[in-house]
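For reference, the structure discussed in these notes is given below.
Omission of a single protein chain aside, the complex is shown with its protein chains in their original locations.
Here is subunit A:
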Amino acid sequence: MLPAISSLRTVITRPNYGASVRLLHLSAVTDAARKGTREKARKKKVKVEVQKVGFIPHNLRDKKIVVSRVNKHVDDSWKQIPTDNCYVGRYYRWKVYSIAEAIESHRETHHPTMYDVPDANIYAHVELNMQAEKSTRFVDNFNRMAMIPYKFDHGEQRQILVFSKDNEHYPEARAAGGTLVGGVELIKDIQNGDLLLTDYQYVIAHTNILPDLVVLRGLMRKKFPNPKSGTLGTNLKEMIEKFSNGVSYSAVKDEHQKDFGLINACFGTLDMDKKHLEENLIALLKDIDSVRPKREGKFITRVLLKSPPSKEQFKIDPFLHIAEEVSNKASKKSAAKNEEQLEEQEAAVN
């Protein structure tokens, strides 16, 4: 490029030409062009300002702390299975209890002659593999409500706002546990500011009021009823009972290990019937399993049953009640089947 430009210059600046030579350019076009490009290049350069940092004492400077973190997904399958009738637990695989055995073991420690808390809460400590469809993606933390067949006193104050156009629904909704039940007049109150949405944790609506409810979408945001979260439907009683008696739980990812999620949810008290507790736990596990990401492998990895004040935790096998692994092919097949069934049903209705 450079030699070309210099030769061009010589052509321009050379004074004496014969009459036969015609000048190519009379103005300093080339110089002007170069000026422009230089300015562009200057503009492109971003000034990096080096900020001066004052003196920091050596003991206050950041040290790179190398912490070796242990994988939280525990795998003890390399350990032996005990053969003696009295053994030291640390050398062997964790004992796997049935749900009934685990509850019975907790009842022993909470017996009146020992801790004397026979009505203690029992918690399910559910460990999750939070990996999503790709290995670099992870399932977000989630909060859900699991419907359980046998209710217990969860000790929470849950305020539920119920909307329906049909007056006949009101007594049923109140009986089921709705704090405030109403129709279009409630919507007007909320718009006027007489009723505060912040006083209510859950908003449930019958589908017949949905067109009127749309005006509140901006006010309600995430609370706005939708069928996916189970807050919009035709069976008001079931929905309200789910939210007044259900188990509310949240899955939290580990701070350092993003593929490790943890749920700690109370599903009953120790003095409840063993079978009722078992059914509650199964309902909870099934609800958790319903948000399983579409990938192969386990989602729920381990389930421990705990009951304070005892520090004991008993491992149970959740895969007796839910599917351990769902292969992509199988899920696709089942989805296709469901679609076929739906189509058949629609055809039958028509």
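Criterion: contacts are C-beta pairs under 8 Å (C-beta built on N, C-alpha and C of every residue); 3 or more make two chains touch, one makes a residue touch a chain; residues count from 1.
Just so we're on the same page, contacts and distances are computed from a predicted model.
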Undisplayed chain, where the name is taken from the UniProt record, one of "EIPR1-like beta-propeller domain-containing protein", "Multisynthase complex auxiliary component p38", "Large ribosomal subunit protein bL9m" or "V-type proton ATPase subunit a": "Large ribosomal subunit protein bL9m"
Full-complex contact with the absent chain, from A:Pro112, A:Gly155, A:Gly193 or A:Pro211: A:Pro112
Subunit A residues that touch the omitted chain in the full complex: 82-91, 95, 105, 108-109, 112-117, 310-312
